[in-house]
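Shown next, in C-alpha cells, is the structure this report addresses.
For this depiction, one protein chain was excluded, whereas all remaining protein chains were kept in their positions.
Order as written gives the chain letters A, B and C; numbering starts at 1 within each chain.
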Amino acid sequence: MSPELLYLVVGATIWAVGLGGLLLVHHMLRRVIAVNLMGSGVFLVLVALAARSSPPDPVLQALVVTGLVVAISATAFAVRLASARAQHSSGTPEVERPGGDES
Amino acid sequence: MSELLNAVSWLALIAGVAFFLTGALGVLRFPDLFCRLHAVTKADTTGFGLITLGLLLRVDSWPAALLLVLVWLLVMGSGATNCQLLARYGEGGHPHMGEHKVRERS
Amino acid sequence: MNYALASLAIPFTVALLTLLLQRRSEANPIVPAITVLATAVSLVFAGLALETQAVSGAVSHLNVGGWDSPLAIRLRLTPLKALLLGFVALIHLLTGLYAWRAKPKIARDYWPLSALLHTSLAALILSADIFNLYVTLELLSLSAVALVCLSGPKAYTPALYYLLLSLGASLCYLMGVAVIYGQYGVLDMTVLAGIMEADHSTRFALLLMTAGLMLKGALWPLHLWLPEAHTYAPTPVSALLSGLVVKGPLFILWQLWNNLAPEALAREMGPLFAAGGVVALVSGGWSAFRAPFIKTLVAYSTVAQLGYALMGLGLLLFLQERIYAVALWLFVLAHGLAKVSMFLAAGEMQTLLGSKRVTAMRGATQTIPITMSAFAIAGISLIGMPPTGGFLAKWSLLEPLFTQANHWPWASGVLLGTFVSAAYVFRAIALGFYQAPMSREPRHFDRVSQWLALLPALLVGLMAFAGQDLIAWMAGVTQT
Partner (left out) sequence: MVDLAIGLILVALAIGALLSSTLFGSLTLFFAFGMLMAVAWARLHAPDLALAEAAIGAGLTGALLFNALNKSPPEVIKERLRHPLSVALVCAAILALLVVSLLPSLDQVSPLPPMVGPRMDASGVDYPVTAVLLNFRGWDTLLEIAVLLLALLGVKVLLPTHTPAPQPWSLLLGWSKTLAPVIVVVGGYLLWRGSRGAGGAFQAGALLAAGAVMLRLNHVLPEIRWSQLLLRISVLIGLATFLTVAIATASFGDGWLTYPSAYSKALILAIETTATISIAATLTLLVEGEGDELQS
C-alpha cells in the first residue's frame, strides 16, 4: 500500500464526494464547498501521480499551483456572487426554485 | 550524550501528544463555550510547547532551531488572541454560532 | 503565427488599458471606441493569419518559450483555427457595435470583460495542450458569468448556477486530464495523438472530459443552465454567449474526438453524439415552441441548434467522412451569425415594444420592420431554408446521407429537427404579420441600432451566394 496509491484513492474519493455533493446539496455555500472538494480531490490525484518519480515531478506540482490559484479565484467569485444573491434577491429562502438545475 | 537527548525528546513529544489529547477531550466533554475555550487554549499551547521542545532537541542546524522557536512564538500569540476573540464575540454576539439554529422542519 | 498571436494580444492589452483608464462621466465614448477599434484590428490580423495559412495550407506550430515539444506548451495554427479566430473577432465586432449604440446604456464594465472574453476564446482556439485548455476554459466561463451578472440582481441566480455547474464541469475535465497524464505522461495534443491506445482508462478519461465539455457547451443532456442564463443576461451578452461561448467547448470536443482519440473509440462514440443531437433538436425545439418570452425562445433554439453540431460531430466520427466536418464548421459559422442577429433583434423588440412576451410581436412588421426582418432572416437561416448560410450547412449534412440508403434514420432525424425548428420560428414570425394594435403617440425609433441588428442576418444571407465554392473552400480548410 504505497503512499502514492493511498493518496490516489483518497483524492479520487474526495473528488467523487464533491461531485455527489454538488448534485445533492441545496445551500449555495455548501455547493461552493462541494466544488472546492472536487478541486482538492483532483489536485490530490495529480500530486500523488507526481510523487511516483523520486524527485517529485515538478511539472505536475506547477500545474497544481496553477490549479490552486484558479480554484481560489473561482471560489471567491462564487462566494461573493452567492452572498450578493442572498442579499439582493428579495430574500428567497436558500432553496432553489422547483425549476431544477441539475443535469 | 545523544542517547539521553534522544530519550528526553521522545518523552517531551509523548507528553505533548498527551496534552493535545486532553485538550481535545476537554472540547468534547465541557458544557459551554468558555470551558471549552479554556481547555483548548491551555492544553494545546502547553502541548505545542512540549512538542517544539522535543523537536528542538532533534534538530541539527541553528537556523532550523531559530525557525522552530519563531513558529512556536507565533502560534502562542495567535492562540491566545483567538481564544480572547472567541470568548468576546462568541457567546451572544453571533447568530450563526450553532446554538441559535433556526427550527428546521426536515 | 505572429498574426494570430497579434489577434490575441490586442484585445488583451486593450482590456487592461480600459481598466486602467478612469473616466469621469458615464457617457463619454472613449472606452467603447477603443474596444471596438481593437476588435476591428484583431479581425484584420485574424484575416491575415487565415490568408497566410489557407494559402500555404501548412500547419504552423509554436512552442511557447522555445523549449522542445513535450515539455513546453505548444500553440498550433491550422487554417480552420485561423478561420475561427476571424469568426470570433467578427462576432465581437458586430456585438460591440450594437452594444455601443444600444438604447439601455450597457454598463461600463462590459467593455473590458468582452475584450477578455475575446482573448480567452482566441487562447482556447490556439492552444494545443490539454492542461492549457483547462485554464482557457476557466477564463472563458468566468468572463461569461461576469458578463451575465451585468444585468443586475435578477441575473444573479442563473449566473450562480452557470458558474457552479461550469466549475464542476471543468474539474471533471481536469480529472480526465489527470488520468491521461497518469497514463501517457504527456500533455501535448499532437504527441498524445500518436501514442494513445484504446484501453479502458483512456476511454474513461475521454468520457470524463466529454462530460465536462458537454456541460460547458450546453450540449443536449447537460444544457439546463443555458436558457435562464441567456434570458436574464443583457442583449449583447446573450448574443455573445449563444454565438461564441458555447462554441469553445464544442471546438475542444471536436479536437478531442477527431484528432486525439484512437479510431476505435471515436467510432464507438459517433452514434451516441448523433442520437444526442437528434434528441437535442426535438426537445430544445419543443421547449422553444412553448416558450412565452422572446429571449427564452431564442435561448432554447440555441440548445436545439447545437443538436445539429452534435449530429455533425457524431456522423463525422461514426462514418469518418470529411464532408461532415465541413457541415459541422459551416453550421457553427452560420449559427453564430444567425443567433447573434436573432438575439440582437429580440433585445431590440423588448426595448421597442416594451414587453418581453412573444405575443407583443403582434404587428411587428408594421411598427418595427427592420428589426422584424432581422429576426425573420435569422430565423430562416436557423431552419436552414435555401437563401441562407444555414441551408448550406444543412445541405452538406443531408446530401451524403441521401446518397447512402442505409443512413435513412439519420436523414429523418435531421428532417424532424428542421420541422421542429420551423415550428418555433414561424410561430414568432407569423405574429409579426397581424394587424398592429393602434397607438396614438408617434413612435420614433433609433434606426441605427436596428440596422446593426440586421447586419449579421445579411451576412448569413451573403454566405448563401458563395454557395458551392464556399463548401469546396471549407473542405480544404477543415483538412487537418
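Convention: a residue touches a chain if its C-beta (ideal position, glycine included) is under 8 Å from a C-beta of that chain, and two chains touch if they have at least 3 such contacts.
In this text the structure is predicted, and so the values were computed from the model without any measurement.
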Within the entire complex, the undisplayed chain is in contact with A, B, C
Contact with the hidden chain, among C:71, C:264, C:448 or C:462, goes to C:71
Even though one chain is not shown, subunit A touches it at residues 1-10, 12-21, 23-30, 32-34, 36-37, 40, 43-45, 47-53, 55-59, 61-66, 68-77, 79-84, 86-88, 91, 93-95
Listed in rising order, the subunit C residues that touch the chain left out are 2, 5, 9, 12-13, 16, 19-20, 22-23, 62-68, 70-73, 75, 107-109, 112-113, 116, 119-120, 123, 131-132, 135-136, 138-139, 142-143, 145-146, 149-150, 152-153, 156, 175, 178-179, 181-186, 199-201, 204-205, 208
Residues on subunit B that touch the omitted chain in the whole complex? 74, 77-78, 81, 84-85, 88-89, 93, 95-98, 100-102, 104-106
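We adopt the following convention: only the chains that are shown with their structure count from here on.
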Could you classify the connectivity of these chains, where an edge means two chains touch, as line, ring, star, complete or other? other
Which integer distance in Å separates the CA centroid of subunit A from that of subunit B? 29
When the C-alpha atoms of subunit B and subunit C are each averaged to a single point, how far apart are the two points in Å? 55
Per-residue overlap in subunit C, given as positions that touch at least 2 other chains: none
Indicate the residues of subunit A shared as contacts by at least two other chains. none
Contacts from subunit C onto subunit A in the complex sit at residues 71, 131, 134-135, 138, 142, 145-146, 149, 153-154, 156-157, 159-161, 163-165, 167-168, 171-172, 174-175, 178, 181-182, 215, 221-222, 224-225, 228
Please name which positions on subunit A make contact with subunit C in the complex. 15, 18-19, 22, 28, 31-32, 34-35, 38-39, 41-42, 45-46, 49, 59-60, 63, 66-67, 70, 73-74, 77-78, 81-82, 84-85, 88-89, 96, 99-103
